[in-house]
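Here's the structure we're looking at; comments come further down.
The complex appears here minus one protein chain, its other protein chains still in place.
All chains are identified by letter, namely A and B, in their written order; residue positions are counted from 1 within each chain.
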Amino acid sequence: MLEELRQTCRALLADGKADVVIGYAQDDPAMPAYPVFVTRPEDADRLVWNEMCLPNLVAYLTRPEIKALGKPAVVVKGCDERALVVLAREGQVDRGEMVAIGVACDGVGKPREAKCSICDVHQPRYADVVMGQAKNEPVDAAARYAEVEEFLKKTPVERMAFWREELSRCVKCYACRQVCPLCYCTRCIADKNQPQCIDTSATLKGNFAWHLTRAFHLAGRCAGCDECTRACPVGINLRLLNLTLARSAEAQFGYRSGMDPEAKPVVGSYSLQDKEEFIR
Amino acid sequence: MSESNGFEPRIVAYVCNWCTYLGADLAGTNRLEYPPNIRIIRLPCTGRIDFNLIVKAFEMGADSVLVSGCHPGDCHYTAGNYHARRRWMLFRDLLDAMGIDLRRIHFTWISAAEGKKFQRVVTEITEQTRALGPYEDYRKVVEGGAC
Partner (left out) sequence: MSEIISQEKLRRLVGEWISAGKRVYGPRRPKPGPVLYAWLKAADELLLDGYVRPANSIKEVVFPRHEVLYSYRLEGKKISMGEPEPLSAERIVVGARPCDAASLTILDHVFNWDYKDSFYNRRRELTTVITVACSRHDAHCFCTSVGLAPDAERGSDVLLIDLGDGSYEARCVTEKGRKLLAGLTEQSSKTGRVPPGPEPKFDPSEIRSILEGNFDSPLWQELTLRCMGCGACSYSCPTCHCFDIADEGNARAGARARNWDSCQFGLFTLHASGHNPRTRQGQRQRQRLLHKFSIYPAKFGEVLCTGCGNCTRNCPVSLGVQTVLQQAVKRVPVTNGSETAAKSA
(Lines give C-alpha, C1' and ligand atoms only; values in the text may rest on other atoms or scores of the structure.)
Protein backbone atom coordinates (compact mmCIF):
# COMPACT_ATOMS: atom_id res chain seq x y z
CA MET A 1 0.00 0.00 0.00
CA LEU A 2 2.87 2.35 0.77
CA GLU A 3 4.37 1.94 -2.68
CA GLU A 4 0.95 2.51 -4.21
CA LEU A 5 0.58 5.70 -2.15
CA ARG A 6 4.00 6.98 -3.21
CA GLN A 7 3.38 6.13 -6.84
CA THR A 8 -0.01 7.85 -6.81
CA CYS A 9 1.51 11.00 -5.34
CA ARG A 10 4.46 10.92 -7.70
CA ALA A 11 2.07 10.73 -10.63
CA LEU A 12 -0.18 13.50 -9.34
CA LEU A 13 2.78 15.84 -9.06
CA ALA A 14 4.39 14.78 -12.34
CA ASP A 15 1.13 15.17 -14.26
CA GLY A 16 0.46 18.55 -12.71
CA LYS A 17 -2.81 17.30 -11.17
CA ALA A 18 -1.55 18.56 -7.82
CA ASP A 19 1.05 21.17 -6.90
CA VAL A 20 1.64 19.87 -3.39
CA VAL A 21 1.00 16.58 -1.66
CA ILE A 22 0.23 16.97 2.02
CA GLY A 23 1.16 13.67 3.61
CA TYR A 24 3.10 12.07 6.42
CA ALA A 25 6.84 11.60 6.82
CA GLN A 26 8.72 9.95 9.62
CA ASP A 27 12.35 10.01 10.67
CA ASP A 28 12.20 7.30 13.30
CA PRO A 29 9.59 4.49 13.28
CA ALA A 30 9.23 4.79 17.05
CA MET A 31 8.37 8.49 16.81
CA PRO A 32 5.08 10.00 15.63
CA ALA A 33 4.92 10.70 11.90
CA TYR A 34 4.73 14.37 11.02
CA PRO A 35 3.08 16.39 8.21
CA VAL A 36 5.17 16.90 5.09
CA PHE A 37 4.54 19.03 1.99
CA VAL A 38 5.93 17.38 -1.10
CA THR A 39 6.14 19.50 -4.22
CA ARG A 40 8.54 17.46 -6.37
CA PRO A 41 7.69 13.98 -7.70
CA GLU A 42 11.08 12.62 -6.64
CA ASP A 43 10.37 13.54 -3.04
CA ALA A 44 7.31 11.29 -2.93
CA ASP A 45 9.56 8.62 -1.42
CA ARG A 46 9.50 10.60 1.82
CA LEU A 47 5.85 9.69 2.31
CA VAL A 48 4.96 7.03 4.84
CA TRP A 49 1.76 5.46 6.07
CA ASN A 50 1.55 3.60 9.38
CA GLU A 51 -0.17 3.65 12.75
CA MET A 52 1.95 6.58 13.88
CA CYS A 53 0.29 8.89 11.33
CA LEU A 54 -1.73 10.88 13.86
CA PRO A 55 -2.07 14.53 12.72
CA ASN A 56 -5.19 15.57 10.83
CA LEU A 57 -3.78 16.98 7.60
CA VAL A 58 -7.11 18.49 6.55
CA ALA A 59 -6.33 21.35 8.94
CA TYR A 60 -3.77 22.64 6.45
CA LEU A 61 -6.27 23.18 3.65
CA THR A 62 -7.44 26.48 5.13
CA ARG A 63 -3.99 27.86 6.05
CA PRO A 64 -2.77 30.68 3.78
CA GLU A 65 0.84 29.44 3.61
CA ILE A 66 -0.34 26.07 2.34
CA LYS A 67 -2.94 27.48 -0.03
CA ALA A 68 -0.13 29.54 -1.54
CA LEU A 69 1.59 26.32 -2.61
CA GLY A 70 -1.16 25.60 -5.13
CA LYS A 71 -3.59 22.78 -5.75
CA PRO A 72 -3.32 20.33 -2.88
CA ALA A 73 -3.57 16.57 -2.68
CA VAL A 74 -4.09 15.51 0.93
CA VAL A 75 -3.74 12.12 2.58
CA VAL A 76 -6.79 11.44 4.73
CA LYS A 77 -7.77 8.76 7.20
CA GLY A 78 -11.49 8.20 7.66
CA CYS A 79 -11.69 10.56 10.62
CA ASP A 80 -9.77 13.25 8.74
CA GLU A 81 -12.09 12.80 5.80
CA ARG A 82 -15.09 13.65 7.96
CA ALA A 83 -13.51 17.04 8.62
CA LEU A 84 -12.97 17.45 4.89
CA VAL A 85 -16.66 16.78 4.24
CA VAL A 86 -17.61 19.48 6.76
CA LEU A 87 -15.13 21.97 5.28
CA ALA A 88 -16.54 21.36 1.82
CA ARG A 89 -20.09 21.79 3.11
CA GLU A 90 -19.11 25.07 4.73
CA GLY A 91 -17.59 26.34 1.52
CA GLN A 92 -14.04 26.42 2.84
CA VAL A 93 -12.57 24.05 0.28
CA ASP A 94 -13.51 23.42 -3.30
CA ARG A 95 -13.58 19.64 -3.68
CA GLY A 96 -13.07 20.03 -7.37
CA GLU A 97 -9.84 21.93 -6.85
CA MET A 98 -8.10 19.39 -4.70
CA VAL A 99 -7.40 15.68 -4.52
CA ALA A 100 -8.28 13.62 -1.45
CA ILE A 101 -6.16 10.49 -1.11
CA GLY A 102 -7.90 8.16 1.31
CA VAL A 103 -5.98 5.57 3.30
CA ALA A 104 -7.67 2.57 4.89
CA CYS A 105 -6.89 2.67 8.56
CA ASP A 106 -7.07 0.13 11.38
CA GLY A 107 -6.38 2.62 14.10
CA VAL A 108 -3.51 4.92 15.00
CA GLY A 109 -1.42 5.65 18.04
CA LYS A 110 0.65 3.67 20.47
CA PRO A 111 -1.29 3.14 22.66
CA ARG A 112 -4.22 3.13 20.27
CA GLU A 113 -6.26 6.32 20.31
CA ALA A 114 -9.62 6.15 22.09
CA LYS A 115 -11.42 7.32 18.95
CA CYS A 116 -10.30 4.22 17.05
CA SER A 117 -12.26 1.79 19.17
CA ILE A 118 -15.57 3.43 18.13
CA CYS A 119 -14.59 4.21 14.55
CA ASP A 120 -16.95 3.35 11.73
CA VAL A 121 -14.97 5.06 8.97
CA HIS A 122 -11.90 2.84 8.73
CA GLN A 123 -12.39 2.95 4.95
CA PRO A 124 -12.65 6.52 3.61
CA ARG A 125 -15.84 6.97 1.60
CA TYR A 126 -15.53 10.23 -0.32
CA ALA A 127 -11.87 10.42 -1.24
CA ASP A 128 -10.93 10.67 -4.90
CA VAL A 129 -8.68 7.63 -4.63
CA VAL A 130 -8.35 5.16 -1.76
CA MET A 131 -5.33 3.07 -0.80
CA GLY A 132 -5.96 -0.19 0.95
CA GLN A 133 -9.09 -1.97 2.08
CA ALA A 134 -10.79 -1.85 5.45
CA LYS A 135 -14.28 -2.65 6.65
CA ASN A 136 -16.70 -0.06 7.92
CA GLU A 137 -18.67 -1.83 10.62
CA PRO A 138 -21.53 0.23 11.98
CA VAL A 139 -21.08 1.27 15.58
CA ASP A 140 -24.20 1.77 17.59
CA ALA A 141 -24.83 5.09 19.28
CA ALA A 142 -24.67 3.62 22.78
CA ALA A 143 -21.10 2.51 22.16
CA ARG A 144 -20.22 5.72 20.42
CA TYR A 145 -21.23 7.86 23.36
CA ALA A 146 -20.49 5.44 26.18
CA GLU A 147 -17.95 7.84 27.64
CA VAL A 148 -20.54 10.62 27.80
CA GLU A 149 -23.22 8.34 29.28
CA GLU A 150 -20.77 7.28 31.96
CA PHE A 151 -19.91 10.87 32.70
CA LEU A 152 -23.54 11.95 32.92
CA LYS A 153 -24.04 9.52 35.78
CA LYS A 154 -22.28 12.14 37.91
CA THR A 155 -24.48 14.68 39.64
CA PRO A 156 -24.37 18.26 38.34
CA VAL A 157 -22.24 19.23 41.33
CA GLU A 158 -19.78 16.43 40.56
CA ARG A 159 -19.73 17.40 36.91
CA MET A 160 -18.83 20.98 37.69
CA ALA A 161 -16.15 19.81 40.12
CA PHE A 162 -14.74 17.61 37.35
CA TRP A 163 -14.58 20.45 34.85
CA ARG A 164 -13.16 22.82 37.44
CA GLU A 165 -10.28 20.41 37.96
CA GLU A 166 -9.79 19.69 34.25
CA LEU A 167 -10.00 23.31 33.11
CA SER A 168 -7.81 24.59 35.96
CA ARG A 169 -4.86 23.09 34.08
CA CYS A 170 -5.58 25.03 30.88
CA VAL A 171 -2.83 27.53 30.07
CA LYS A 172 -4.63 29.07 27.04
CA CYS A 173 -2.06 27.90 24.55
CA TYR A 174 -4.86 27.46 21.98
CA ALA A 175 -3.25 24.28 20.66
CA CYS A 176 -6.78 22.84 20.59
CA ARG A 177 -7.93 25.61 18.31
CA GLN A 178 -4.86 25.65 16.09
CA VAL A 179 -4.85 21.93 15.27
CA CYS A 180 -8.59 21.80 14.68
CA PRO A 181 -9.48 21.62 10.97
CA LEU A 182 -12.78 23.34 11.69
CA CYS A 183 -11.42 26.27 13.67
CA TYR A 184 -10.59 28.26 10.59
CA CYS A 185 -11.85 31.72 11.50
CA THR A 186 -9.20 34.24 10.60
CA ARG A 187 -10.24 36.29 13.59
CA CYS A 188 -11.27 34.08 16.46
CA ILE A 189 -13.72 35.46 18.99
CA ALA A 190 -11.15 34.81 21.69
CA ASP A 191 -8.81 37.27 19.96
CA LYS A 192 -11.35 40.06 20.02
CA ASN A 193 -10.84 42.66 22.69
CA GLN A 194 -13.27 45.48 21.98
CA PRO A 195 -15.15 44.18 23.85
CA GLN A 196 -13.37 41.24 25.41
CA CYS A 197 -15.97 38.49 25.16
CA ILE A 198 -13.68 35.77 26.43
CA ASP A 199 -10.98 36.57 28.96
CA THR A 200 -7.58 35.54 27.65
CA SER A 201 -6.33 34.92 31.17
CA ALA A 202 -5.85 31.36 32.30
CA THR A 203 -8.24 31.82 35.18
CA LEU A 204 -11.20 29.55 35.77
CA LYS A 205 -13.44 32.26 34.35
CA GLY A 206 -11.36 32.63 31.21
CA ASN A 207 -10.89 28.88 30.81
CA PHE A 208 -14.56 28.04 31.23
CA ALA A 209 -15.55 30.81 28.83
CA TRP A 210 -13.03 29.63 26.23
CA HIS A 211 -13.88 25.95 26.37
CA LEU A 212 -17.65 26.51 26.45
CA THR A 213 -17.32 28.76 23.42
CA ARG A 214 -15.07 26.45 21.47
CA ALA A 215 -17.20 23.40 22.20
CA PHE A 216 -20.33 25.23 21.17
CA HIS A 217 -18.81 26.69 18.03
CA LEU A 218 -18.09 23.11 17.04
CA ALA A 219 -21.60 21.87 17.90
CA GLY A 220 -22.74 19.62 15.10
CA ARG A 221 -19.47 20.33 13.26
CA CYS A 222 -16.76 18.52 15.19
CA ALA A 223 -15.59 15.53 13.19
CA GLY A 224 -14.28 13.65 16.20
CA CYS A 225 -10.66 13.50 15.05
CA ASP A 226 -9.58 14.17 18.67
CA GLU A 227 -6.55 16.17 17.55
CA CYS A 228 -7.44 18.81 20.12
CA THR A 229 -7.24 16.25 22.90
CA ARG A 230 -3.92 14.92 21.61
CA ALA A 231 -2.46 18.40 21.18
CA CYS A 232 -3.40 19.64 24.64
CA PRO A 233 -0.12 19.87 26.57
CA VAL A 234 -1.86 19.44 29.92
CA GLY A 235 -4.10 16.52 29.05
CA ILE A 236 -7.57 18.08 29.28
CA ASN A 237 -10.31 15.68 28.20
CA LEU A 238 -11.61 17.79 25.34
CA ARG A 239 -12.85 14.65 23.65
CA LEU A 240 -15.52 14.36 26.36
CA LEU A 241 -16.74 17.89 25.72
CA ASN A 242 -16.94 17.37 21.96
CA LEU A 243 -18.61 13.98 22.31
CA THR A 244 -21.26 15.58 24.54
CA LEU A 245 -22.36 17.89 21.77
CA ALA A 246 -22.01 15.21 19.10
CA ARG A 247 -24.33 13.02 21.17
CA SER A 248 -26.78 15.89 21.52
CA ALA A 249 -26.76 16.50 17.76
CA GLU A 250 -27.30 12.82 16.99
CA ALA A 251 -29.95 12.26 19.66
CA GLN A 252 -31.97 15.36 18.80
CA PHE A 253 -31.45 15.63 15.05
CA GLY A 254 -30.14 12.24 13.93
CA TYR A 255 -27.09 14.10 12.65
CA ARG A 256 -23.42 13.15 12.62
CA SER A 257 -21.05 15.65 11.11
CA GLY A 258 -18.97 14.71 8.11
CA MET A 259 -20.86 11.49 7.40
CA ASP A 260 -23.01 12.71 4.53
CA PRO A 261 -21.83 15.49 2.21
CA GLU A 262 -25.44 16.29 1.30
CA ALA A 263 -26.85 16.54 4.81
CA LYS A 264 -27.87 19.97 6.02
CA PRO A 265 -25.73 21.16 8.91
CA VAL A 266 -27.38 21.13 12.31
CA VAL A 267 -26.59 24.71 13.28
CA GLY A 268 -27.51 26.99 10.43
CA SER A 269 -30.62 25.06 9.48
CA TYR A 270 -33.80 24.41 11.41
CA SER A 271 -36.96 22.39 11.26
CA LEU A 272 -40.47 23.43 12.10
CA GLN A 273 -40.67 20.19 14.05
CA ASP A 274 -37.73 20.93 16.38
CA LYS A 275 -38.79 19.80 19.82
CA GLU A 276 -39.44 22.50 22.33
CA GLU A 277 -40.60 20.80 25.46
CA PHE A 278 -38.19 22.96 27.44
CA ILE A 279 -39.75 26.19 26.19
CA ARG A 280 -42.71 27.59 28.10
CA MET B 1 -39.76 41.36 49.54
CA SER B 2 -38.63 38.26 51.39
CA GLU B 3 -38.29 38.75 55.11
CA SER B 4 -36.58 35.42 55.79
CA ASN B 5 -33.05 35.92 54.52
CA GLY B 6 -33.26 39.03 52.38
CA PHE B 7 -32.19 37.20 49.25
CA GLU B 8 -33.57 38.94 46.21
CA PRO B 9 -32.98 36.95 43.06
CA ARG B 10 -31.40 38.83 40.19
CA ILE B 11 -32.82 37.71 36.90
CA VAL B 12 -31.47 38.79 33.55
CA ALA B 13 -33.87 38.59 30.64
CA TYR B 14 -32.74 38.67 27.04
CA VAL B 15 -35.85 39.49 25.06
CA CYS B 16 -36.63 40.20 21.47
CA ASN B 17 -37.72 43.69 20.53
CA TRP B 18 -40.80 42.79 18.51
CA CYS B 19 -42.64 40.37 20.73
CA THR B 20 -41.54 39.88 24.28
CA TYR B 21 -40.35 43.43 24.81
CA LEU B 22 -43.70 44.74 23.58
CA GLY B 23 -45.41 42.12 25.71
CA ALA B 24 -43.55 43.44 28.73
CA ASP B 25 -44.60 46.93 27.72
CA LEU B 26 -48.20 45.79 27.53
CA ALA B 27 -47.93 44.38 31.03
CA GLY B 28 -46.74 47.78 32.11
CA THR B 29 -49.47 49.78 30.41
CA ASN B 30 -52.08 47.42 31.86
CA ARG B 31 -50.60 47.99 35.33
CA LEU B 32 -49.96 44.28 35.75
CA GLU B 33 -47.59 43.95 38.70
CA TYR B 34 -44.58 41.70 38.41
CA PRO B 35 -41.53 41.34 40.61
CA PRO B 36 -38.87 44.02 40.12
CA ASN B 37 -36.12 41.40 40.19
CA ILE B 38 -35.93 41.24 36.45
CA ARG B 39 -33.46 43.21 34.33
CA ILE B 40 -34.57 43.32 30.74
CA ILE B 41 -32.10 43.50 27.89
CA ARG B 42 -33.64 44.22 24.53
CA LEU B 43 -32.27 42.65 21.36
CA PRO B 44 -33.67 42.75 17.87
CA CYS B 45 -34.39 39.02 17.78
CA THR B 46 -33.73 35.84 19.75
CA GLY B 47 -31.71 34.73 16.75
CA ARG B 48 -29.16 37.34 17.67
CA ILE B 49 -28.69 35.98 21.16
CA ASP B 50 -25.20 34.54 21.35
CA PHE B 51 -25.08 31.73 23.87
CA ASN B 52 -22.17 33.57 25.45
CA LEU B 53 -24.63 36.19 26.65
CA ILE B 54 -26.21 33.57 28.89
CA VAL B 55 -22.82 32.66 30.29
CA LYS B 56 -21.95 36.32 30.75
CA ALA B 57 -25.11 36.91 32.73
CA PHE B 58 -24.05 34.21 35.16
CA GLU B 59 -20.51 35.58 35.21
CA MET B 60 -21.91 38.96 36.22
CA GLY B 61 -23.89 37.48 39.09
CA ALA B 62 -27.32 36.63 37.70
CA ASP B 63 -29.20 34.00 39.64
CA SER B 64 -31.40 33.08 36.70
CA VAL B 65 -31.55 33.90 33.02
CA LEU B 66 -34.65 34.21 30.90
CA VAL B 67 -34.52 34.14 27.12
CA SER B 68 -37.74 35.05 25.38
CA GLY B 69 -38.96 35.84 21.90
CA CYS B 70 -41.66 35.53 19.28
CA HIS B 71 -43.64 32.35 18.85
CA PRO B 72 -42.49 30.02 16.07
CA GLY B 73 -43.96 31.35 12.87
CA ASP B 74 -44.25 34.90 14.17
CA CYS B 75 -40.63 36.02 14.04
CA HIS B 76 -40.29 39.53 12.75
CA TYR B 77 -37.30 38.34 10.74
CA THR B 78 -39.06 35.18 9.64
CA ALA B 79 -36.75 32.51 11.02
CA GLY B 80 -34.58 34.02 13.74
CA ASN B 81 -36.40 32.22 16.50
CA TYR B 82 -36.11 28.88 14.70
CA HIS B 83 -32.34 29.24 14.58
CA ALA B 84 -32.34 30.28 18.21
CA ARG B 85 -34.45 27.31 19.24
CA ARG B 86 -32.07 24.92 17.52
CA ARG B 87 -29.09 26.46 19.25
CA TRP B 88 -30.81 26.29 22.62
CA MET B 89 -31.54 22.60 22.12
CA LEU B 90 -27.81 21.92 21.81
CA PHE B 91 -26.60 24.49 24.29
CA ARG B 92 -28.70 23.13 27.14
CA ASP B 93 -26.97 19.76 26.79
CA LEU B 94 -23.56 21.41 26.91
CA LEU B 95 -24.42 23.42 30.01
CA ASP B 96 -25.86 20.33 31.63
CA ALA B 97 -22.66 18.40 30.99
CA MET B 98 -20.64 21.23 32.54
CA GLY B 99 -22.73 20.98 35.68
CA ILE B 100 -24.42 24.34 35.22
CA ASP B 101 -27.87 24.43 36.81
CA LEU B 102 -30.42 24.16 34.02
CA ARG B 103 -33.21 25.07 36.41
CA ARG B 104 -31.89 28.60 36.26
CA ILE B 105 -32.17 29.02 32.54
CA HIS B 106 -35.62 29.61 31.12
CA PHE B 107 -36.85 29.87 27.57
CA THR B 108 -40.25 31.20 26.60
CA TRP B 109 -42.24 32.48 23.68
CA ILE B 110 -44.16 35.60 24.68
CA SER B 111 -45.93 37.62 22.04
CA ALA B 112 -46.65 41.36 22.01
CA ALA B 113 -50.22 40.61 23.06
CA GLU B 114 -49.27 38.42 26.01
CA GLY B 115 -48.78 40.96 28.78
CA LYS B 116 -50.41 38.59 31.21
CA LYS B 117 -48.09 35.77 30.22
CA PHE B 118 -45.10 38.00 30.81
CA GLN B 119 -46.38 38.83 34.27
CA ARG B 120 -46.99 35.16 35.04
CA VAL B 121 -43.63 33.93 33.71
CA VAL B 122 -41.59 36.58 35.53
CA THR B 123 -43.44 35.92 38.76
CA GLU B 124 -42.91 32.16 38.44
CA ILE B 125 -39.25 32.46 37.61
CA THR B 126 -38.64 34.87 40.48
CA GLU B 127 -40.27 32.53 42.96
CA GLN B 128 -38.50 29.48 41.56
CA THR B 129 -35.16 31.27 41.80
CA ARG B 130 -35.90 32.52 45.28
CA ALA B 131 -36.49 28.92 46.31
CA LEU B 132 -33.27 27.76 44.65
CA GLY B 133 -31.25 30.47 46.33
CA PRO B 134 -28.36 32.52 44.96
CA TYR B 135 -26.36 30.95 42.16
CA GLU B 136 -23.04 30.39 43.88
CA ASP B 137 -21.46 27.76 41.62
CA TYR B 138 -20.71 29.92 38.62
CA ARG B 139 -19.76 32.86 40.76
CA LYS B 140 -17.16 30.65 42.43
CA VAL B 141 -15.80 29.83 38.99
CA VAL B 142 -15.61 33.50 38.10
CA GLU B 143 -13.98 34.49 41.33
CA GLY B 144 -11.65 31.52 41.10
CA GLY B 145 -8.80 33.78 40.10
CA ALA B 146 -5.51 32.40 38.85
CA CYS B 147 -5.41 28.65 38.37
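General observations
In this section, a residue touches a chain if its C-beta (ideal position, glycine included) is under 8 Å from a C-beta of that chain, and two chains touch if they have at least 3 such contacts.
It should be emphasised that the depicted structure is a prediction, and the values quoted were computed from it without experimental measurement.
Contact with the undisplayed chain is limited, among A:Ala202, A:Leu243 or A:Ile279, to A:Ala202. Remark: the omitted chain is touched by one listed residue; of A:Glu42, A:Asp191 or A:Glu276 this is A:Asp191.
Checked against the full complex, the one of A:Asp28, A:Glu137, A:Glu262 or A:Glu277 touching the unshown chain is A:Asp28. Residue in contact with the omitted chain (choice from A:Arg125, A:Arg169 or A:Arg280): A:Arg169. Residues touching the missing chain, restricted to chain A, are 28, 31-37, 55, 59-60, 64-66, 165, 169, 171-175, 177-179, 191, 196, 199-203, 206, 227, 230-231, 233-235 (touch as defined at the top).
Keep in mind that, in the parts below, only the chains that are shown with their structure count from here on.
The distance from the centre of chain A to the centre of chain B, with each centre set as the mean of the Cα atoms, comes to 34 Å.
In the complex of the two chains, the chain A residues touching chain B come out as 148, 151-152, 156-164, 167-170, 197-198, 201-205, 207-209, 212-213, 215-216, 219-220, 240-241, 244-245, 247-249, 252, 266-272, 274-276, 278-280.
Residues 51-52, 55-56, 59, 72, 79, 82-83, 85-101, 106-109, 121, 137, 141-147 of chain B are the ones touching chain A in the complex.
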